[in-house]
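Here the complex is missing a single protein chain, while all its other protein chains stay put.
What follows is chain A.
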C-alpha cells in the first residue's frame, strides 16, 4: 500500500515573480486516484513538480505518513516512491524502449546492466500489465506506446505514487481506454495516482476524488461519486462576471474570413484541427476560447501561412486562398500577432528597427535598388511606429533585448497593425504582460474592431475572450463545441465545453 501524502499551505513564486500557487493543501491516500483539474496556468503542473522534487516550494510543507520531508531533487522524491510522467516526453528517440527505461539509473552503465535489467523490466511489465516491445527504438513507436515507456521508466524506479501530467492530450480514444484500464490495475495493486487534466469526462471516469485548482488556489474538492460536470466547470472557471470593454455598438459587416471544414495536421502527424467552420465579419472580434493544446496553435499557423492545410478551405473576402505562405497571407491582408513573440515574432539580438520590418523586409517600400535596405526610411518608419503604439525603447537602433516584455509585445502588435490588414489574427496577445500593456493591447484590438477590421482572437485566457469578443467559439480536441454570440453562453457553459462537455440542449 502506498503512503499517505499531505501537502500543506504550498506557495510557489517563480524567480521571475510569477505567483503560481497561493497556499494549496493537497492530500493523497493509499490506493487512490486523485484527479487534479484546472485550466491553463491554474498551477497543476507546478504543484506536482513540487511533489516530485523538481521544484522547491516557496512556502509550505510536505508530509509522508505524517513525517515532514524535503525533496531537494527528483531523486529524493523517487526514493520516497514518488515519480512523475511529464507532459513533454523525456525519452531518447534512437534508443530502444529497454534502454530508455533503464537509462539514468543511479550508478549503472547502460551497456553492462542491460541484460540483467531485461528480466527485471519484463517482470515489472507483467506485474502491471503493460506490453512494450523492448527492443524497438523509441522513435518508431506510436505515441501511446512511447507514453507506456515513460510510465514504465518511472515505475521501474520503485514508484508507489505515480503522477501523470495531462497524459491523454496526445492519445487516440482507444489509447485512452487502454491507459485507463492500466491505471485501474495499478490502483488495485495498491499504488496511488495523481491524474492531471482539464478534461471533465476523463476525470469523472477515472478518479476517486477530484481537486480543482484555479489561479493557484484550490477552488473545490469532491468525491467523484458526488461530482457533476456543471459543478466542476464552475470551480474551474469561476463565476466572476467580466466587465466588457466599451465599444461602439455597430452591427458587423460582411464576412472577411470564411473557414470551411478546415483540417490541419499537428507536429505529431495526427490531425490537430479536425474540421472547423466559422466566419469572422468586418467590425467584429471573434474569440476562440479553450484550454491550450486543443488545436488553437495549429489553426492560427494555418491561417498565418505557417502550416499547410490538409483539407477544407479558407476564403478571404469571398476569394479562396491558395496554399498560403506567410508573405502571401500578408499580401492578402492578414496580420498575424504570433502566439509567442520570442519564438516567432522577433529576434532579440536584432535592433528595434530591424524588428519593426520583420516579415516586411521584402517589401519594396523598405528597399532600394539591388535589394539594399533603405535605412533612412526604415528608421523613420520605426520612429513613427514607436510613437504611434507607445513603445518605450532606448532608441530605434537599440537591441530588442533591451525592451521590457510589454514593450516588445507592443512593438510586435504595432508592427502587425501598421500593415493595415483586413484580418487581424491575434494569438495570446497579452500573455505574460504587465497590467498596463495588457490593457493597452486589448484597447488596440477593440479600436481595430471599431474601425471595421475583422479580428480573430485566440486566447487561453477566458476572461480576455469574454471581455473582448462579439462572438465566441470554444475549441476542444480540434473541434468547436459551441459557436455563438458571447451573450448566449453562461460562464459555466463555457467551462463545461472547455472540459469537453457540450451543455444540455446546445448541440452544435
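Convention: a residue touches a chain if its C-beta (ideal position, glycine included) is under 8 Å from a C-beta of that chain, and two chains touch if they have at least 3 such contacts; residues count from 1.
Criterion: contacts and distances are computed from a predicted model.
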Options "Cbb3-type cytochrome oxidase, cytochrome c subunit", "ABC transporter permease", "PadR family transcriptional regulator" or "Anti-sigma regulatory factor, serine/threonine protein kinase": UniProt name of the undisplayed chain: "ABC transporter permease"
Residue of A:60, A:137 or A:399 touching the missing chain in the full complex: A:399
Residue of A:12, A:157, A:187 or A:336 in touch with the missing chain, whole complex considered: A:336
Candidates A:179, A:289, A:321 or A:346 - the one touching the absent chain: A:346
Contacting the left-out chain in the complete assembly, out of A:326, A:405, A:432 or A:452: A:326
Residues of chain A (touch criterion as defined above) contacting the omitted chain: 304-306, 325-327, 330, 336, 338, 343-351, 354, 358-359, 361-362, 367, 370-373, 375, 397-399
